[in-house]
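Note that one protein chain is taken out, while the other chains of the complex remain in position.
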Amino acid sequence: MREPLLSISEVREFLDNVFPQMRGLMEVEAVGSMSARVRMKIGEAELRPGGTVSGPSMFALADCAFYIATLAMIGRESLTVTTNCSINFMRKPGPVDLIGEARIMKLGRSLSVGEVTVFSEGMEEPVAHATLTYSVPPKKG
Amino acid sequence: MREPLLSISEVREFLDNVFPQMRGLMEVEAVGSMSARVRMKIGEAELRPGGTVSGPSMFALADCAFYIATLAMIGRESLTVTTNCSINFMRKPGPVDLIGEARIMKLGRSLSVGEVTVFSEGMEEPVAHATLTYSVPPKKG
Amino acid sequence: MREPLLSISEVREFLDNVFPQMRGLMEVEAVGSMSARVRMKIGEAELRPGGTVSGPSMFALADCAFYIATLAMIGRESLTVTTNCSINFMRKPGPVDLIGEARIMKLGRSLSVGEVTVFSEGMEEPVAHATLTYSVPPKKG
Partner (left out) sequence: MREPLLSISEVREFLDNVFPQMRGLMEVEAVGSMSARVRMKIGEAELRPGGTVSGPSMFALADCAFYIATLAMIGRESLTVTTNCSINFMRKPGPVDLIGEARIMKLGRSLSVGEVTVFSEGMEEPVAHATLTYSVPPKKG
């Protein structure tokens, strides 16, 4: 089992420096072997008519959670970029926080491939599911 | 050739009523047969380190542009929902407006399927490409 | 927990009648609540240079396994059709049987959405992963 290179506090510190705009929006709840759990704090800006969370917000969480799972495994690399995401929206979330459970299925030399299941706090069934591919920068040296 | 049910000004008025949060962010530039063009105004909130536009912003534009193309064809239906989106990120956008060109490939009784090509203003090659499926509410009566 | 409407022997009998061309190629190994496991027998026709299994074969198994998981839940409906599939190819399979583990994430009135993880017999890590959407025919009466 491959262990993450970064601890949860190292991940939080790195994000805080590199993506200060995520402060207060995305909270890293757990980091593990090839996995991460991230909470998205839902406020007025993320809501749609009818008291549900917008699709782009669910996408943003999936993208962020998978980035964090990959970051924890490969170390401080702010250069990884999403190359592909396929997302299915399955149920309407409530006007509450979203939780993204990310799992890496393949961590290769140039690509990280995996999935994120998105939950609306308090609902048992997932509201969305995404598969993502991140391009990983080649190692220097 | 199927003509849109709504004119561009009817689309703009409908969006302004139903999605007031899009005001100043998304501008409908054109509506045609099975197609639409939407501009996303890029400000500080959409930027990432290095002066590029975030992936979730490109997703938000693709989602919005395809919604508008579908809305114009089927009429005022705020209930359509995205069921699936697959997006490829191909180039880094500059810190300028994004333009989404949406095209419906199939408009069926229950699904609208199509693609959106996303451009960064002033670049010839697209920065992202998405295929989307929207669920269309059944006609009453 | 929703139970399947059809037993494994009912599923096998139905497939044998409706898709006789799958005989000897696809074997239903298990059917459960919102899930199924299907084995694809690999012969010369499915191999590519280098002794690996072709991408279209992995796609065919994913499509078949998800169809069977859905069929078992909704009953004999040969009319369900795939509307979307996003598949990631992650590792080279060996020249041996493939196994597809299908799981339904949402079974709605008109759509069945889920995922299939594809394994090459004897390898621990998956060789491919697909998310699929099937359109389910409306109930008569």
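Just so it is clear, A, B and C label the chains in written order, and each chain counts residues from 1 on its own.
One rule holds for everything that comes next: contacts are C-beta pairs under 8 Å (C-beta built on N, C-alpha and C of every residue); 3 or more make two chains touch, one makes a residue touch a chain.
Because the structure is a prediction, the values reported are computed rather than measured.
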item: Interface with the unshown chain - residue positions in chain A; value: 83-84, 86, 110-111, 113, 133, 135
item: Residues from chain C at the interface with the omitted partner, ascending; value: 18-19, 21, 45, 48-49, 55-56, 59-60, 63, 78, 81-89
item: Residues from chain B at the interface with the omitted partner, ascending; value: 86, 88, 90-91, 105-106, 113, 115, 125-126, 129, 131, 133
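To be clear about the criterion, only the chains that are shown with their structure count from here on.
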item: Chain A on chain B, rotation in degrees - Cα superposition, rounded to nearest 5; value: 180
item: Farthest chain (mean CA position) relative to chain C; value: B
item: Closest chain to the centre of mass proxy, which here is the mean CA position; value: A
item: Rounded Å distance, chain B centre to chain C centre (Cα mean); value: 33
item: Per-residue overlap in chain B, given as positions that touch at least 2 other chains; value: 83-84, 86
